[in-house]
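Just one protein chain is left out here, and the rest sit where they should.
Right after this comes chain A.
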Amino acid sequence: MAGSPTHEVRDFLRRRREQIAQRWADEPLFRAVFTVSRDEAVEAGKAVVDALAQVADAGRVEDPDAAGFTAVREQLARMGAARSRAGLSTAQVSSELATLRPPVENLLLSDLQEATDTHVRDCVTTLSVLMGTLRVVVMQTALSEGQALIDRQRLQLLEVATPVIKLWDGIVAVPLIGTLDSARSQVVMETLLESIVEQQARYAILDITGVPTVDSLVAQHLMKTVAAARLMGAECIVSGIRPAIAQTMVHLGLDLGTVVTRSSLADALGYVLHQLGVGIVTPGANGTVTR
């Protein structure tokens, strides 16, 4: 009678579209996402059934990249995201998706009462594979959403975390915050050198108070920045090395060479002002002057 299991499943999905969507609308996944109206859930269910039928029609039940899923990908992503926002882990969302399979399978079995055992088994297997692929698609969209978020935030971090501050005429400072990797230190170096030219700064202070750890790689980045600034005619001072970090650096045998270091940004500024011949005086209460 019927053709291949794939086509049998496709015909079944098209025939039973309405009933499947109705049953899915009662499942927790659809109920939780489409809280406003049940009709909306049914419509969404129908769209998913259509997509599955199209994928089965193309004979690509095992392919999560099948063209049939394109239409519902966004909707599935929205559903996945809604469940994640509700505090469900990826595994929990996945198991909620698994609950969509039994109702469809029951419908399929009741439709195939006349068929031979082998054919029934083949059809059920095909349906299971198809539903499994649907789960993969949802997981995929959830993961790529997360990846996109991470990429966006990394870019933001690059922009936000490297301000160059003018402290005085001819003095600029960069407060470094967070872990320094190659990409970030490159950005730091470029922005610092640009602002040295722009401000005609003879002194640049690199403050590493906000850098949690200093390993040989970070030290190397610092040395490179200092060397590049020197080539341009500016002197670099590294400040904000915390006691623990100073200890680690000595243990690791890291040598900052002839780089001038100071424990705090204030000390570094004091040193630079002294080099520039600028003095800061504090007038005392009785008119005396303390330096």
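Simple rule for what comes next: contacts are C-beta pairs under 8 Å (C-beta built on N, C-alpha and C of every residue); 3 or more make two chains touch, one makes a residue touch a chain; residues count from 1.
Here, contacts and distances are computed from a predicted model.
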Have a look at "Acetyl-CoA acetyltransferase", "Succinate dehydrogenase", "STAS domain-containing protein" or "Multiple sugar transport system permease protein" and point out the UniProt protein name belonging to the hidden chain. "STAS domain-containing protein"
Have a look at A:Ala67, A:Ala227, A:Ala246 or A:Ala266 and name the one touching the chain we're not showing. A:Ala227
Contact with the hidden chain (one of A:Leu29, A:Leu193 or A:Ala268): A:Leu193
List every residue of chain A that touches the chain not included in the displayed model. 189-190, 193-194, 196-197, 200-202, 223-224, 226-235, 257-259
